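Questions regarding the structure given below will be posed in turn.
A single protein chain has been removed from this complex, and every other one stays in its place.
Coming up: chain A.
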Amino acid sequence: MHEHLEQASQPEGLQRLVIEPVSRVEGHGKVTLLLDDAGRVQQARLHIVEFRGFERFIQGRPFREVPTLVQRLCGICPVSHLLAASKACDPFVLGSSAITPTAKALRRLLHHAQVLQSNALHFFHLASPDLLFGFDADPAQRNVFGVLATNRELGLRGIRIRKYGQEVIRLLTGKRVHGTGSAPGGFLHPLSLAARASMQQDIDTIIDWCAASLQLARDQYLANEAEYRNFAATRSAFLSLVTADGAAELYDGVLRVKDAEGRLIVDGHDPARYSDLIREEVKPWSYMKFPYLAPFGHDGGYYRVGPLARINNADVLPTPLAEAARREFSDYGGGKPVQAALAQHWARMIDTLMCAETIRELLDAPELTGSEVMGESSDTLREGVGVIEAPRGTLIHHYRLAEDDTIACANLIVSTTHNNRGMNDSVRGVAAQYFDGRTITEGLLNRIEVAIRAYDPCLSCATHALGQMPLIVEALAADGQPVSQLIRHADGQFSRALP
């Protein structure tokens, strides 16, 4: 939609507007807007330092260590990496046979708890302040404490939904963050009846709260529809996992792509053959690759992943309350995929409700507390691909083994990379709409953040939940001299070093 802004025809004559950092631990980010003489946005780029280092780091390590190692990629969704890596390493232990039904139930439970808690963090802690108070609200209020002060019930529910997910993770892995549990070949230990009983205790309440929060997210979106519809707008195809018969599926399944018109252009694609579908392009100005769908070429192959993709792509959701919500969402889209960047939060809360309902089903399933958790086979394979739907979208781990069972090579495509182009496009959209050509305003800075956060909280600092992300916005003339600068300090105060 804004591709013409990405590459300026005459970059020499442009001003540079630098916004940094948009990130902390998970990668340092920076937004560059190149302006022409008239102050119009000619070029917009979101720079992210990505974790490619991990692929090298994994090389030469024993494969059994890898799932636990790679979960250090992320402090928000480590379990997603633990599980994708476990899946990718299963063939090294099991060959082409499947993990036991109990191991699968335990992994699915772990995964849904992870998506539940991560979505809750994303929506309640990071996004809801923007949505509730507006993009121009005082940063001192526009944070989770502001939500707690003005809408205590909502804020507390968000915290408790997240806590429930974390507690399930703790019971399954020994720790709330970075525990162990899933391993190549299955799961390390069975679940005790006592642990299951404690998970069952609160799940009905959690489902009720998720349903209520979904209503709020939907109402909030629809009330501001006129503004949100075009905010950070972009138009893409969508990629996600679905079951063989087209239902949403987070842990397993096949790859599906719907184009912007809602046509199924890829379906039933074996995840192990992801490389036939996805090609990664390198751009000189970014550390992060730009994947596209190879069969549709560079331009036609633009896609996004995440809750919006999952809800747009599924013919049906597996649980009743979430399915009713999906229908309403789909009706809003008029049968076509919903594209709005901020509709991602609405979709995210449908996704969250689906997780909560699925957790209840899994807790009731008899195989969950079985004792056969680890499989073995003498006929093992040397290469494996694990694909799951992580909270922010499709996550791909791919490993090949050396002779001595260490990792010979690894390829990871994380959700953020899939959405790289989408985020760039959304940032360009915001810049084109809100930059007045002269002054970097607080409003512009805030809106760029809001657009990025619609996709990915990993890129915004965790302390941002407290309204404390330091941010520098700088306009540089073509000769490199800053002409305008706006700084937001750690305490949320703004200052200008230059006019």
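Everything below uses one rule, namely that a residue touches a chain if its C-beta (ideal position, glycine included) is under 8 Å from a C-beta of that chain, and two chains touch if they have at least 3 such contacts; residues count from 1.
The definition used in the following text is that contacts and distances are computed from a predicted model.
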Candidate names "Branched-chain amino acid transport system permease protein", "Cytochrome c oxidase subunit 3", "Ion-translocating oxidoreductase complex subunit C" or "(2Fe-2S)-binding protein"; UniProt protein name, chain not shown: "(2Fe-2S)-binding protein"
Candidates A:Pro91, A:Gly146, A:Gly165 or A:Gly179 - the one touching the absent chain: A:Gly179
Residue of A:Glu65, A:Asp267, A:Glu280 or A:Asp315 touching the missing chain in the full complex: A:Glu65
Chain A residues that touch the omitted chain in the full complex: 60-62, 64-65, 68-69, 71-72, 170-171, 173-175, 178-181, 183, 188-192, 195, 404-406
